[in-house]
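Only a single protein chain was left out; the remaining protein chains are all shown in position.
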Amino acid sequence: MSEHIVPKRVYFLVCGVLLVLTFTTYGVARMDLGRWNVVVALAIAFFKAALVALFFMHVRYSPRRTQLVVVAGIFWLGIMMLLTLSDYLTRGWVDPRA
Amino acid sequence: MAESRSALAGHFQDLEQQREASSLGMWIFLVTEIMFFGGLFLAYTVNRATHPVAFAEASRHLDVALGATNTAVLICSSLTMALAVYASQLGQRKALIGFLITTMALGSVFLIIKGIEYADKFRHHLVPGRAFAFSGPQAKPAELFFSLYFAMTGLHALHMIIGVGVLFLLLVHAWRARYSPEYHTPVEVSGLYWHFVDIVWIFLFPLLYLIDIHR
Partner (left out) sequence: MNAPAPVARISHPNYLNVSYGVRSWLLTTDHKRIGLLYLVSITLFFFLGGAFAVLIRLNLLTPQGDLVQAETYNKLFTMHGVIMIFFFLIPSIPAVLGNFLIPLMIGAKDLAFPRLNLASWYIFNLGGIFTLYAVTSGGVDTGWTFYTPYSSLYSNTHVVPTVVGIFITGFSSILTGLNFIVTIHTMRAPGMTWFRLPIFVWSHYATSLIFILGTPVIAITLALVGVERIFHLGIFNPALGGDPLLFQHLFWFYSHPAVYIMVLPAMGVTTELIATFARKNLFGYSFVAAASLGMAVIGFLVWGHHMFVAGQSVYAAMIFSILSYLVAIPSAVKVFNWMATLYRGSVSWDTPMLYGLGFIGLFVIGGLTGLFLAALGLNVHVHDTYFVIAHFHYIMVGGAVMGYLGGLHYWWPKISGRLYSEPLARFSAIVLFVGFNLTFFPQFILGYLGMPRRYHAYPPEFQVLNVLSTAGASILGIGYLLPMIYLIWSMRYGPVAGANPWPATGLEWQTPSPPPPQNFQTTPEVTWEPYDFAGRKDLKLPSPGLAELRPAAED
């Protein structure tokens, strides 16, 4: 068998961290950070997702190929968002009076 | 072992190739799910950037306590799912069955809470369409928020329902002692699916429930 068996305590630890981070997300959202609120919220969410992927989904212990598949998927979503936003965010740059 | 040999499908060389194929297959499926949900996340991003005030106002009608509870419920269900996979890796049939049942129960709790939230929206005329009623100048973009809210959480809930169904199938097979340390691939790949659905919610919660709640 080629698979890695993750010790149970790792799972419990990760679960604990995830719950703490959920509480943190809520706490930070109660504070007024202006435009940084959404940045912090997303950063925490990405970190939580990474924990789930790396430990619960065993990506940390998976072959390179699996890790590449995960990265590619996230990267592609990134492309779709980035290039679409490149339209929306630059529309205001053109002065209609020019 | 006779049990593992019967689990090998004829076109594969050996169980290891079969396991590798199943795992890669599920990961690729999850990539399609990233792009599937991704379209909705993009629609959300564009609309929130265009109507920040309306989105914040509309978001305040969501129950943060219920949303947070659901987040915790799903995180715990991911724990029990991981423990179920662990049990299957070690051939612990009773533990596997127990953890599968617990995961299904937690998933069902999530769906019940979601149902309560939806019923509340329905009562307050916040379901987009003919019956939508929102006071103030932000009514139209607020309806956009709720369209996306229902589309995203609805699609997520659909995936949860399917997930619970898949777990039920696993439960039946686990009961019949079909899984062993040599062959437990279906539990493993179902776990991947379950965790993915959890990850989607991890993003949905802050984006839908926590917009400008400090105001």
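Order of writing sets the labels: A and B. Residues in every chain begin at 1.
In this text, contacts are C-beta pairs under 8 Å (C-beta built on N, C-alpha and C of every residue); 3 or more make two chains touch, one makes a residue touch a chain.
If you're wondering where the values come from, they're calculated on a predicted model, not measured in any experiment.
Participant: Tell me which residue among B:67, B:107 or B:141 touches the hidden chain in the full complex.
Facilitator: That would be B:141, which touches the missing chain.
Participant: Quick one: which of B:11, B:94 or B:123 touches the chain that's been left out?
Facilitator: Candidates B:11, B:94 or B:123; residue touching the omitted chain: B:11.
Participant: Given the full complex, what residues of subunit B touch the hidden partner chain?
Facilitator: Residue positions of subunit B that touch the missing chain: 10-13, 17, 20-21, 24-25, 28-29, 31-33, 35-40, 42-43, 46-47, 50-51, 54, 128-130, 140-141, 143-144, 147-148, 151.
Participant: Touching the absent chain: which residues on subunit A qualify?
Facilitator: Spelled out for subunit A, the touching residues are 65, 72-73, 76, 79-80, 83-84, 86-91, 93-94.
Everything that follows uses one rule, which is that only the chains that are shown with their structure count from here on.
Participant: Based only on mean CA positions, could you tell me how far subunit A sits from subunit B in angstrom?
Facilitator: Computed from C-alpha means, the inter-chain centre distance equals 16 Å.
Participant: Considering only the defined contacts, which subunit A positions touch subunit B in the complex?
Facilitator: 1-3, 5-6, 8, 11-12, 14-15, 18-19, 22, 25-26, 29-32, 37-38, 41-42, 44-45, 48-49, 52-53, 55-57, 65-66, 69-70, 72-74, 76-77, 80-81, 84-85, 88-89
Participant: Write out the stretch or stretches of subunit B touching subunit A in their complex.
Facilitator: Checking each residue of subunit B against subunit A gives 16, 23-24, 27-28, 30-31, 34-35, 38-39, 41-42, 45-46, 49-50, 64, 68, 71-72, 75-76, 78-79, 81-83, 86, 89-90, 181-182, 188, 191-192, 195-196, 198-199, 202-203, 205-207, 210-215.
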